[in-house]
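Worksheet: the structure to be examined is printed underneath.
One protein chain omitted, others in place.
Take a look at chain A:
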Amino acid sequence: MVSVINTVDTSHEDMIHDAQMDYYGTRLATCSSDRSVKIFDVKNGGQILVADLRGHEGPVWQVAWAHPMYGNILASCSYDRKVIIWKEENGTWDKMYEYTGHDSSVNSVCWGPYDFGLILACGSSDGAISLVTCSGDQQWDIKKISNAHTIGCNAVSWAPSVVPGSLIDQPSGQKPNFIKRFVSGGCDNLVKLWKEEDGQWKEDQKLEAHSDWVRDVGWAPSIGLPTSTIASCSQDGRVFIWTCDDLSGNTWTAKLLHKFNDVVWHVSWSVTGNILAVSGGDNKVTLWKESADGQWACISDVNKGQGAVSSIADGATNEQ
């Protein structure tokens, strides 16, 4: 069902912790325990190193691309408690901004929807979540939510920019009804929803279902339905799908997707939000899809292993 079409040799000297394609799939950013962030041009199956960014003093955990309308901008977060925002100007990549407001490893960064401007959410092991906003040329505003999760925050993910369902009601030409929301998961076993009201961030919902640290959360892209969907995974081996049907966002119901035998580290939604990828400690990545009657089914397993995989590309056969 799937075949490997390209392998990029990043030359990282240590473990890779994250890899992200840019918006169009033409560039790849990787980060590693070797403290570097690398950017490659991967158009047409090639790999050209565009930048080798040094600036972190510890393993770099995540990278995130901002929306192309702001230019080529990449954020990275690291064990060294720093969040660095890099920008490409005149063909070269440089540090655009460095945020050092956390007391402990920053574990997750996520850019908000482009309609909100350039805004980055950062979750840290010091339990706080920072919202870093670009308010003008080289001007950055910081809003910090202290003690968002006791012990530490492991993941943050933004809600899509339009309040679900409101697109149908808006007369064209008017600005849609924006409410800034995001979800976070932490070492307090909780999944929390945050909403901005009158310029302040407030805890909107507390979702309890996990019995161990929540490792990752993902808010599904909006497909125009009045439903909001969030996936969360935890060290307790469970993956939950949370849905909210009403526009006010108050009643969330949890559905257990699956109980795995090992820690589940990552969940991520596909671009159209109809497939959820779950990365587990059992060395496999499983893909899940919701069928029309609301049930979730596993559609494919992608796992590591030995053996030949033949990949067919335009008539040529190569064996790897």
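The working rule: a contact is a pair of C-beta atoms (placed from the backbone, for glycine too) under 8 Å apart; a residue touches a chain by one contact, two chains touch by 3 or more; residues count from 1.
Going forward, contacts and distances are computed from a predicted model.
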Name per UniProt, for the chain absent here [options: "Gamma-secretase subunit Aph-1", "Nuclear pore complex protein Nup85", "Tetraspanin" or "2Fe-2S ferredoxin-type domain-containing protein"]: "Nuclear pore complex protein Nup85"
Residue numbers in chain A that touch the chain omitted from display: 1-21, 23-26, 28, 30, 32-33, 42, 45, 58-59, 61, 67-71, 79, 88-90, 105, 114, 172-173, 213, 215, 221-224, 235, 256-258, 263, 265-266, 268-274, 277, 279, 281, 283-287, 291-293, 295-309, 311-315, 317, 320
